[in-house]
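Every protein chain of the complex appears in place save one, which is left out.
This part shows subunit A:
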Amino acid sequence: MSGLARPIAARTTGDIMIEADGVSKVFGSVRALDSVSVSARRGTVLALLGHNGAGKTTLVNVLVAALPPSSGRAAVAGFDVVRQPWEVRKRVGLTGQFASVDAQLSGRDNLVLLARLLGADRRTARARADELLELFGLQDFAARRPGTYSGGLRRRLDLAASLVGNPDVIFLDEPTTGLDPSSRLNLWEIVEGLVSQGTTVLLTTQYLDEADRLADSITVLSAGAVIASGTAAELKATVGQRTVTVTPDAAADPAVACAAVRRAGLEPVVDRENGTIVVVIEASKDIAVVLRALDQVGVEATELTFGEPTLDDVYLTLADRSSGIAAPGAGTS
């Protein structure tokens, strides 16, 4: 079905596909976006991280040319969202927080409808719908209405709907909010598959682990302003680290255990109050290093917990550092 593809010449790698430059959006007296700048290259994932009301959805709406910015400039796929909204719309797909499909049409008919609106004739539209249904494992549900779908299925249909027109850039607004873990993983895999084929993705999320897993770069929004941006590693480095907390068995000497971990090249800290040892780690394989070191001196870990910095840690740390930026939660809901 080569007819479904865009001309290859239109896609070269390395172009900046999403760009916002000093974008502000004011609703009455509320400053929903305050001079926000982001950018993403082709075939990468940009995550917008933030709590409810941080301005993530507003920025997405500006970038898909649904909402004009009050000031600043934004371009998607090289087209200005204010001056060339029609060109932008030809190249983007949007999956909102709530499944945006017609509840009265079957899953398949929803996809056919969108393909027809985008210019396909009936046959091509049906072919495209079937292709997407298969791709997303929705064949068995094709004839059913989205109202009968589970949350994960709905989200998959919604994502399929936003891919009908082969968009260059897709916007996923909190794609996994409310999904069970396996649906979440499934969606992540779908996104990774798209990106591997050159699609550029902007993802909004409240979950640091989601941004960590998918994003090439992360921008943290709070009360409409960018409070940090960088790669997941850079962000975590500014926030604090991942830790492993080990509870040694009662017979073990914490000092011996500590020494063993130190010899393995890590920095343990003894928490006397809780009787635990906290080790800052760089990578997941360091967990094995810790356990091996303890095993060598005959210390058994009765409990092992893994600590990831959370979005709250990011907010707290960053809000602490930059005076003048509201504390987490303030004005964000």
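Note that in this section contacts are C-beta pairs under 8 Å (C-beta built on N, C-alpha and C of every residue); 3 or more make two chains touch, one makes a residue touch a chain; residues count from 1.
Heads up, the rule we're going with is that contacts and distances are computed from a predicted model.
Participant: Given the options "Transport permease protein", "Probable tRNA sulfurtransferase", "Putative Zn-dependent peptidase" or "Quinol:cytochrome c oxidoreductase membrane protein", say which is the protein name UniProt records for the missing chain.
Facilitator: UniProt lists the chain that is not shown as "Transport permease protein".
Participant: For the chain not shown, which residue from A:Leu194, A:Val226 or A:Ala293 touches it across the whole complex?
Facilitator: The missing chain is touched by A:Leu194.
Participant: Who touches the missing chain here, A:Ala120, A:Ala142 or A:Ala211?
Facilitator: Residue touching the absent chain, from the options given: A:Ala120.
Participant: Which of these, A:Ser71, A:Ser150 or A:Asn166, touches the one chain of the complex that we don't see?
Facilitator: Touching the chain that is not displayed is residue A:Asn166.
Participant: Per the definition of touch given earlier, which of A:Val64, A:Ala215 or A:Ala232 contacts the omitted chain?
Facilitator: A:Val64
Participant: Among A:Ser71, A:Gln104 or A:Thr148, which one is in touch with the chain left out?
Facilitator: For the chain that is not drawn, the touching residue is A:Gln104.
Participant: Considering the entire assembly, which residues of subunit A contact the chain that has been omitted?
Facilitator: Touching the missing chain: residues 1-8, 10-11, 27, 61, 64-68, 86, 89-90, 92-94, 96, 98-105, 109, 113-121, 123-124, 126-128, 131, 135-137, 161-166, 171, 186, 189-190, 192-194, 196-199.
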